[in-house]
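Other chains dropped; remaining ones untouched in position.
The first chain written gets the first letter, and so on, giving A, B and C; residue counts start at 1 in each chain.
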């Protein structure tokens, strides 16, 4: 165990440039053993880049990285690991067709007599899980785990090697409240053992729960480090934005005409295995939040409504007319648009420009006769970029050059282009920074005000009150409760999604 | 407001100052310009060293050779852009040449009937392969390997490896000969090039192909029927193979089950040399056109220089890998996408 | 009946060297002969497509299955020896046709060799070509060869051709010799030869594909009347060209059907214990030069099998 006065990890005046982007511009960072340090900053502030430097994935252009006093040099991941750095990266990095145990020891499989020792590996894996109080069968294929379980396996892997520095890059962005609790618990325990923990997250309240201090990054620099306990939201957001504030506020309550035929009506929809029976109405001008634990089946519900997973039974009605066999194509024609929860894997088309990414939902609208007209594409894209305030140099810039929040706006723009009036937004703010989140809330409210109906799904239940007119809680495949107006509080939603008994009668 | 925050945001969107899309386009053009330069260089070198290279006859002959690769290459370009592959071209062309000859003679359909039958069947087996790929997620390498084996076997089986004579009439003479002094097959190639370049660039279908190859899941969620796109793509290459087979039969005066052996590799090489990503999502027909020209000129030059016909394969292998290396180098420099 | 397994009524293993129509004739000859002899013989066939390893696999299989005879046109003089040795040691009589393995080994393992002598083949053609040039008054003809010299017989065909030609027309010159064994290859090669030598007087096509390819190239390049073709292997197309007589002036053929008949007959004699005394059984070599020859061939071969 390291002495409390020794710096567990240190980066001084580190710079890093990627083609066309200055990701780090002289960042300084220090962390001591036993400390939990949160790293905060907007999308693209350089958090992940700094972490890549600390864990040896990339070498800085200039500056110095030391682990436990020893310079890392260009020793790479292996050297960093030897020095006791263990990292859980932002993107899931498990091998799907290997067992949990093998993933836990990826690249460092225990050997006996020269051969991989599966028995020992299984034993050690069980021990690690037992210690973290996790119940995951080490023999399961990772591909059969839920996203949350996969994330927990990754964290277990990070903890396994008795690291001196544990780095967690947004470990909770895919997790629901109770699982977040498990992660925070693990972090506290690890820190208690004297491990230095670097914790990246966009969720302020969980940072307050677990971190000792917060380092804010902006434009590739570390701006300031403040004690976590005293930091106010305004202060932190101010540091992140460099002066301006744009914290999201509770929207003004609007009256929604519920006497008219709803835009979308779901009756007794059954989508095995998760959705047992769901009915709901979505009116024009309404933002309807769907609360639920991770794995409650909200994504499945949205996909079924959009026609991607055919429901087992039940009815879908659009503006009062029943849709007999909802196919993806039919639902799109009826004005339903779904933005997926996994933006990178299912949302954007990386090699294409922002313009193409938006107009791909409807080429006819930008065609002249049979031909797609470049000038119309440009016009349509420019209009959307303006309407959504997508921050991009030009409409034809490759979408991968945009920050996560702006990519998300472009994906939403895709459905505005198609003229969709019923928007199904699945985790539209996942992995998006505070400011971009506020912009997305505002955008959603504006779209609703313009007559659209929005189903809004988020794992961060605390954002539902900020954007929804009404919230239903999904649990056990059914809608268990409904809240509107001032009743939309985190406590209420949480209670409905977790403590089943209290709601059911 | 967003406007103000836009000014403050640094790295991501605003700063890659020299507009990145312009950069991409420039780099992509770099690849095409490089290829063009290489072709010009080949012309200069071969023109001064290989006797007869610059003669009109030889130039027209090269155009005709190019057609054999090119027509199928237009379709395969789109297939590869969509993230798939088609290795069935050679046997499909040979089998088509047999079909048209048999149809026009032994099966008594007449010349037009034989042609129609061949085109229809080409479309059909292509669509079948596409259906296996789209509906059952059979890897396209395997689906078209199956076609490769089946069509190659059928072409020889139906004919006992004997050439099947075509009727000697004006239609086939025209198809195998020239129109306005240009080889008919070259004309067909150029017309189809225009059609495919237009389709790829200016139709919803063409744009859907790029989206499908770039990210199939996203394309599907955006309402693009990627399954139908794939079926259409493979049906198209089936049709193009049939066209190539008909033109080849007309040129040879007979259908031959063993013809066009290894053509699939030339076609894929031309497409990839032309800068189309084997992983899908990116590529252009202009690039493929240059790739076809490059391969044709080299093949022609090697023969005229009297290079041993076996050694030509060695040269060709080195050139394919070399050209792709250059492409990879160019497009790697261009990539801002992260790897981790 | 149900009880008998396929092949129990007697069977031959047959190897065709590559994918040429000639071998379809051989098969027909064998089947005709067997049918006439009143036996229903099953043929286990392989088209080796010029690949010695494919041939070896097949010969191993039929040897261990103990076919009644192995009739083959070996892919190679040397590479085919081990397979044939195995067949011989397994007690399967081996009969070569068209090609065979090296002399010494052949004497040991092969019962009979039905051969249309390739040198003779070339000689006949060279002679016909020489006569043509002399009749036309061309004393120093330029000749392009489209070859199949990846197989050894084709080399010998050229040697025979050159021998006969130079004997009568000493100033003749072979200006190009390039490989083009399949018709599509051959057209390309022949066209390029015409590009390099626009004043070419004649092509010598060493086999069927080469000959037809050369004819098409002459047509495509509008050299009809200037460049003529001498070639090998009859087929419906070659016969038609001969009838037309504007390009193809002479064609030499060893009938596949005749060879197949001889092979089947020899095999049955061997099985009956009546081994032929001569090792080499000469197959008839036919020279076709006139339109009438072509017409006659067409009448005798309505199904096009040579």
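Keep this in mind: a contact is a pair of C-beta atoms (placed from the backbone, for glycine too) under 8 Å apart; a residue touches a chain by one contact, two chains touch by 3 or more.
None of the values given here were measured: they were computed from a predicted structure.
Written as a formula over the displayed labels, the complete complex corresponds to A x1, B x2, C x1.
As a convention for this text, only the chains that are shown with their structure count from here on.
Identification of common neighbours of chain A and chain B yields an empty set.
Closest to the protein's overall CA centre, chain by chain, comes B. Among the inter-chain contacts, the highest number of C-beta pairs connects A-B. Chain centres here are Cα means. That of chain A falls 41 Å from that of chain B.
A separation of 36 Å divides the Cα centre of chain B from that of chain C. Between the Cα centres of chain A and chain C there is a gap of 72 Å. Within chain B, not a single residue touches two or more of the remaining chains.
Residue positions of chain C touching 2 or more other chains: there are none.
The part of chain C that touches chain B in the complex is made up of residues 19-21, 23-24, 27, 47, 178-179, 182-184, 187-189, 191-192, 194-196, 198, 208, 212-213, 216, 220-221, 235-237, 240, 304-305. Per the touch definition, chain B reaches chain A in the complex via residues 2-6, 8-17, 19-21, 23-24, 198, 201-204, 206-208, 210-211, 214-215, 217-225, 281-282, 333, 335-338, 340. Partner chain C is touched in their complex by these residues of chain B: 51-52, 55, 57-58, 61, 65, 156, 159-163, 165, 176-177, 248, 251-254, 256-261, 300, 303-304, 309.
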